[in-house]
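Note that one protein chain is taken out, while the other chains of the complex remain in position.
Our next item is chain A:
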């Protein structure tokens, strides 16, 4: 068990390509941290720097109280689960599990005990004498996890471990990873590009973009108060609607429609407004905004209706049975709007949110 301190860490590859910039992160003992972002955002590079597989160009990484910048991967007391499992193909499952322990000169009896326990925990006991190629994807994944567990490291590192599995298996393995981590209480860092995986697994999410941290927070924090348009569009499915709008005092013009903000004036001039698809509702009469339906995606429990308000594309999520007509009128609770600067995409923090952040307590009632 260990905490991890990442201070001002950056990575510059030979040739001057910068992959990661100024990462600061304090990870508490036993915490489950998910690094999430699109491909090329530097999340894997960051993980590999923690593992010691990439040199740290700038800054400092501490595992526990020890600075590990120059420590070999083997001596960092970490275990890693790779995307393609990286099981040794010429060894049986048992040999795969034993390899790390044997290299560390663990006594034979201790090795046997740990392998037996890990195999039981992961339900791979009957496969111990098979070679990895005789296992299914899910079983290989378990062996890879087992190889990490037997070492009893103080940190688990996961590099997109579920992306080679089919959708159904991915969901069940996701649950198992979470359960296992809770049970062992080992500090874990998990890299994924899948926002759903990130939301469901994380104690805290770290959203990365272009080698920099966009936002750090609990999954719900990030979902409800995205710090930038990037986070807003990346976290949540369907992606948050982002529309250009004009702030005129406490009134907001979206295309042809006007929304009253009830006395709240976040900015003046052009802003980007974020609206979650599920926050939009259909209204009758002359209220709300005119919405021209373009096409509908049926998800069974939900219907995602894609259409236009003026010339701005919007998606609304309606319940499975709701009626849809060619042109509808839609409205949103002004308190549910997210405002972002039109220039840099950063969130415009309302007084309300600032107070809430300061109090760091349960959500305050909306104004």
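Just a few scattered comments:
Just so we're on the same page, a residue touches a chain if its C-beta (ideal position, glycine included) is under 8 Å from a C-beta of that chain, and two chains touch if they have at least 3 such contacts; residues count from 1.
Definition applied: contacts and distances are computed from a predicted model.
The chain that is not shown carries the UniProt protein name "sn-glycerol-3-phosphate transport system permease protein UgpA", picked from "Helix-turn-helix transcriptional regulator", "Multiple resistance and pH homeostasis protein D", "sn-glycerol-3-phosphate transport system permease protein UgpA" or "MrpA C-terminal/MbhD domain-containing protein". Across the entire complex, the residue among A:55, A:69 or A:84 in touch with the chain not shown is A:84. When the omitted chain is restored, the residue from A:53, A:239 or A:331 that touches it is A:53.
Only one of A:18, A:62 or A:131 touches the chain withheld from this view, namely A:131. On the side of chain A, touch with the chain left out of the figure occurs at residues 51-53, 72-74, 78-80, 82-84, 86-90, 99-100, 103-104, 131, 133, 147, 151.
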